[in-house]
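All protein chains of the complex are present and in place, except for one that has been dropped.
Showing subunit A:
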Amino acid sequence: MSQKKQMEEYMKQVEAFVEEVKKSTGLPIVPDQRTGAALWFDQRELSIRYTISVERIRKFFEGLAEGKVYATKCKHCGATYFPPQADCPKCRRGDMEWIEITGEGELLTYTIIYTKPASFAHYPDYTVGIARFPQGVNVLAWVRETDPKKLRVGMKVRLEVVRRQPENYLTYELVPVDEQG
């Protein structure tokens, strides 16, 4: 059972229990499972989903649709930014060009996430790594390998745009180069 299913099952049981208790006592107060302390089960649920402004780096997302991952480079001082920035704080100008991150990167570090956040609980265990690319930028992304024996610091990886499932949106991954043969 996925971590998400386990969580949902657990919450369903708790909610059903609270409903039973409310029927008999009129109050959403249940004993803490571990300590027996009285807990008020919140009757107001808060669910939040943000809208995040990406207008000024829209080109980055257009790049993903073309299978490219872009960084920004300041036309004035040459500073390179990934994640891409629309502004260069060094020379206080906003005159940037888009450069593609290509070639083989070197894996600087990685971890495999076993205990997942609630909103990632529906995925199998995943590897997060950081790789340095020839363009002089570091990219943090999932690595397409979850066996710790097949991962090592210094291994070569390349960037690939993928469609993340089950949400079905474009993002990018680090792919070990050896795996491609």
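By definition in this document, contacts are C-beta pairs under 8 Å (C-beta built on N, C-alpha and C of every residue); 3 or more make two chains touch, one makes a residue touch a chain; residues count from 1.
Going forward, contacts and distances are computed from a predicted model.
Chemist: Can you pick, from "Cytochrome d ubiquinol oxidase subunit II", "Acetyl-CoA acetyltransferase", "Iron ABC transporter substrate-binding protein" or "Formylmethanofuran dehydrogenase subunit A", the UniProt protein name of the chain not displayed?
Modeler: "Acetyl-CoA acetyltransferase"
Chemist: In the full complex, which of A:Val21, A:Ala86, A:Ile99 or A:Ile113 touches the chain missing from this view?
Modeler: Selected residue, touching the omitted chain: A:Ile113.
Chemist: Suppose we count only contacts with the excluded chain; which residues of subunit A make the list?
Modeler: Residues touching the hidden chain, for subunit A, are 3, 7, 10-11, 32, 34-35, 37, 39, 42, 52, 82-83, 108-121, 123, 126, 128, 130, 138-142, 148, 152-154, 164, 171.
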